[in-house]
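Note that one protein chain of the assembly has been removed; the remaining protein chains are unaltered in position.
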Amino acid sequence: MSCLHIKNLSVKFKTGGATVFAVSRVSLDHTGGETLALMGETGCGKSVIANSIVRLLPENTSIKGEIFFKGRDLLKASERELNQIRGQEIAIILQNPGLALNPIKKLGKQIAEPLVIHKKMPWKQAVLQAEQMMNQLRFTGLKEKIKAYPFQFSGGMNQRVIIASSMVLNPRVIIADEPTKGLDLEARKEVMKELADIKKRKGSSLLLITHDFDLSREIADRIAIMYAGEIVEIAQKKEYFKEPLHPYARALMQSLPENGFKPIPGPPVAMTDPPRGCKFHPRCPFRIKRCASERPPEITINGRQVRCFLYA
Amino acid sequence: MLPLCLMEIQDVSKTFRYGLIKRKGRSVFNNISLSIPSGGTVGITGKSGIGKTSLGKIAAGIIAPSKGHVLYKGKDIFKMQKAEWNTFRTKVQMMFQDPEGALNPMKTIGRQFNAVCRLMGEKDKNKACKRIQEVMDQTGLSDEILDRFPNELSGGQNQRVALGRVLLLEPEIIILDEPTSALDISVQAQILQLLKTIQKENRISYLYISHDKKLIEFMSDTIFSMDKDEQDSY
Partner (left out) sequence: MKQKATIGFKGLLQFDKEAGRFPASRAGLIVFLIFLFIALFAGILAPYGPNERFAPFESPSHSHLLGTNDMGHDILTELIYGSRVSLLVGILTACLATGLGLVIGLVSGYFRGITDEVLMAVTDIFLMIPRIPLVIICAVFLRSSYWLIILVLGLLWWTTTVRIVRSKILQIREMGFVISAETLGFSKFHILFSEILPNTVFVIIPKFMLTVASAMIAEASLSFLGLGDPSSKSWGMMIRYAFERGGFIRDMWWWYIPPGLCITVCVLSIVLMSFSLENSVDRFTDFFRGLIPSFTGMRRD
C-alpha cells in the first residue's frame, strides 16, 4: 500500500503581469487504500495540487515544498522517472473526458495503448485485456464497443472508458479531477458507481478532486476542504457532513440546494491579491482581530484538523 | 392571485428540419401551453436535451415555433408590426448559461453598458452614466470592472454584468436558461438571491429553465415539467 505525503506545497505562477498564488503551504497525507476528496470552489487550488503531483503544470510555475511517494520526492524526480510513474503507479484522470479520447481511434485500441507502451505487451494481448476490463464496466454488446469510436457514446460512457483506461495498469494511486463535471444526472450516477466499484475491487487509493458533494458523500472516506489555496478542514466523511467546523465549510454547506441556497456574503477571493492572515476572514461572521493579521495554524480536534482561531 | 397575464404560450411545437431535398424532421416538443403572470416566476424543468432551451428561445422570440403562437400582452409576437416588435424586444429579455459567452470578448464592460444605453436612445452622457451606476449598485458590481474585459472577470461577476445589461432595458419578462449551472455553489446561491431581490424591486416576471429540481422549486411559483408534460402548481 502506498502513501502520498505532501509537505508545505506552495505553487505560484505569473499570468499577464500579475502573480497568482495558487497554493499556499499545503500539507496533506493520503494513506493507501483510502478515498480522499479534495473539495473547494473555482480557484481554490485543488486542480493545481493534482497537477503538481504528476508534474503537469505549465513551465512558468514556481513550486516549493515536497511531495513524497514511496519514499521519493516527486518534485525532484527526473522526467524519465516521472514517465515511469505516470500512468503506471499514479494515474490521473483529467477533466473533460471527451477531450482525452482521440476521436479517430477506436476505443479498444485506446484502452489497450497504455499496456502496449508501458508493459510492452503485444497488441493482440493488450486488446484482449482491454476487452476484459470493459467487461467489468458492464457495457452491453461487448464486441461492438471495442470497435466503436468515442463519438458514438455519451459523455458518461466516455468518462467510464477513461476510468477503465486508467485502471488497466493497476496503479496504486488514482487522481480523478472533476470526474462528474458537465455530466447530467444519469451519467453522474454511472460514474459514481464505477468509482465505488473500483474502490472495492482494486483497493487503490483515490484522490478525488471535486466540488460535487453528492459524489463525495457516496464514495469518499475523508474530506479536505480548500479555500484560496489552503486546506481549511480535513475530517472523516461522516463527521464532516454531520457538522462542518470551519466557518467557510459551514457557509458552503448552507449554500447547497438542500439547505436553501443561503449565500456567503462578500465576493470570492482574488487569487492575485489574497487577504493577509486568514484568507476567509473578510467574509467570516466569526472573525476576530487576530484573523486579519495572523495565519491560523492547523488545529487538531477530535481527530479532525481545522485551520481556524475559533478552535485554538 | 397573480393578476395580469403577460405572456401566453399556446400549443407550441418545434420541429427542426434538415436536409436539402428530402426535409427530415426532428421533433423537439409538441403542444406546449403555459402562461407567465406579471411579477411571478414560472419554472420549466426536464432532462437535458428535452428542448427547454428551444422553448425559452421561442418565448424570447429568437426562433420561431413550427406550430402554435406566443402572445405578448395579447398580440402574437411573430405577427407584430415593427413598433410593437421593438417594444416586445425591449421588454422581453433572455439570460444564458455561459456567463462569459454572453459578453463580447473584445469590448470592456463599460462600453458594453454604454452601447445598451445608446440603444435606449439615451443621448445625455450624464443620464446614461447615472443609469449604469444604478444598475451596477443593484447587481452588486464595483466601479473597477468597467475597464475590464469579460475574460478578466469571474463567472459570477460576468453573470451580474449580463443581468445588469438586461436591467438597463427595464424589461418586464426575463427568460433565464440555466443561468447558474456553470457557477460555483456559493456564487450560485448569491446569484439566486440577487435574482429574487431584483424580481421584487423591479416587478419582473421570470421564466426559469433548469434541470435541477430543487433549484426550480426554490425559484418558481409555478412549475412546468417537460418530462411528462404535466403541470404542477406550488
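Chains: A and B, in written order; residue numbering restarts at 1 for each.
Quick note on the criterion: a residue touches a chain if its C-beta (ideal position, glycine included) is under 8 Å from a C-beta of that chain, and two chains touch if they have at least 3 such contacts.
For clarity, every value in this text was computed on a predicted model and none was experimentally measured.
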Fill in the blank from the handout: Missing-chain contact, candidates B:K47, B:R148 or B:K196, resolves to B:R148
Handout entry: Which of B:L6, B:I58 or B:V116 contacts the chain that the document leaves out
Key = B:V116
Problem - Contacts of subunit B with the absent chain, listed as residue ranges - result: 60, 62, 86, 89-90, 93-94, 96, 98, 101-108, 110-111, 113-116, 118-119, 125, 129, 132, 146-149, 152, 162, 165-166, 169
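Criterion: only the chains that are shown with their structure count from here on.
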Fill in the blank from the handout: dist(centroid_CA(subunit A), centroid_CA(subunit B)) in Å evaluates to 35
Exercise for the section: Name, in rising order, each residue of subunit A that touches subunit B in their complex. Expected result: 41-43, 184-185, 211, 213, 251-252, 254-258, 260-264, 267-268
Problem - Residues of subunit B defined as touching subunit A within the complex - result: 47-48, 154-157, 184-190, 192-193, 211-212, 214-215, 218
